[in-house]
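Data first, discussion second: the structure below is written as structure tokens.
Heads up, one of the protein chains got dropped from this complex, but the rest are sitting where they should.
Then we have subunit A:
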């Protein structure tokens, strides 16, 4: 999220067209920027710097839970070596969830943009409706639906499609939960970019003797890329840091980085520096991945 906030702030801060009274205009721009900038400073930059100093603190030996200011890079090393598998799982699960969400969201957004007609409004509401209930409650509800004696598990078990005999407390449940919870974040940007697309250009594809698939591949899909890019980022970034799904739907061997950060902060006495170092490592990994990804697939329109 933070990356996007930066991009947004940067984009709106740069006046693009030359104006007759540049000084006055730019002062207005800065004035408009002020609330956002103050907000970012107070709620993002300051806590971030604070967290960074925490991540370098050391512990008084013999006094669990007491720290002193230090430059203890060992925290980072330990965060990475002790919890490597958790990082792997976070990225893997988030990647899978992003992939599945994309597979589900694209046809849905496509149908909404081009085929829904009068149903468009209803479909829109259905996509947004889950937000009216709390994220946690919906995930807890999935525990009930996927329970061993629930309809899904019993059906799959009768068909012998469930190797472990259960859905909850497996990585499948975690990925399914992530996919479900972040699906709207994928649908909405794709829908927005498809809806904005010029129909005449798509029709032109047919006029130029391209078949449906070729038109889609060479015209529709590229036109929706800004939406796909935004959607994948909005899904992947929060999913990689999520701990609710792994906690509620997963088991003790499917925990993600978010769970470790939570437990180091709140359950392990003296875990503050490790938790902070973990947070920063996760942030750095995601930033690097997103940077490469946007460089490769990014379009002018997004940046």
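One rule holds for everything that comes next: a contact is a pair of C-beta atoms (placed from the backbone, for glycine too) under 8 Å apart; a residue touches a chain by one contact, two chains touch by 3 or more; residues count from 1.
Note that in this section contacts and distances are computed from a predicted model.
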Practice task
Have a look at "SoxAX cytochrome complex subunit A", "Putative ABC-transporter polyamine-binding lipoprotein", "Glycine cleavage system H protein" or "Electron transfer flavoprotein subunit beta" and point out the UniProt protein name belonging to the hidden chain.
Solution key: "Putative ABC-transporter polyamine-binding lipoprotein"
Exercise for the section: Based on the whole complex, identify which of A:155, A:214 or A:253 touches the chain you can't see. Expected result: A:253
Practice task
Check the options A:88, A:151 or A:165 and report the residue that touches the missing chain.
Solution key: A:165
Completion exercise
Filtering A:64, A:88 or A:151 for touch with the omitted chain leaves A:64
Handout entry: Chain not shown, touching residues in subunit A
Key = 42, 46-47, 49-50, 53-54, 57-70, 78, 82, 143-144, 147-150, 164-166, 168-169, 251-255, 259-260, 262-272, 274
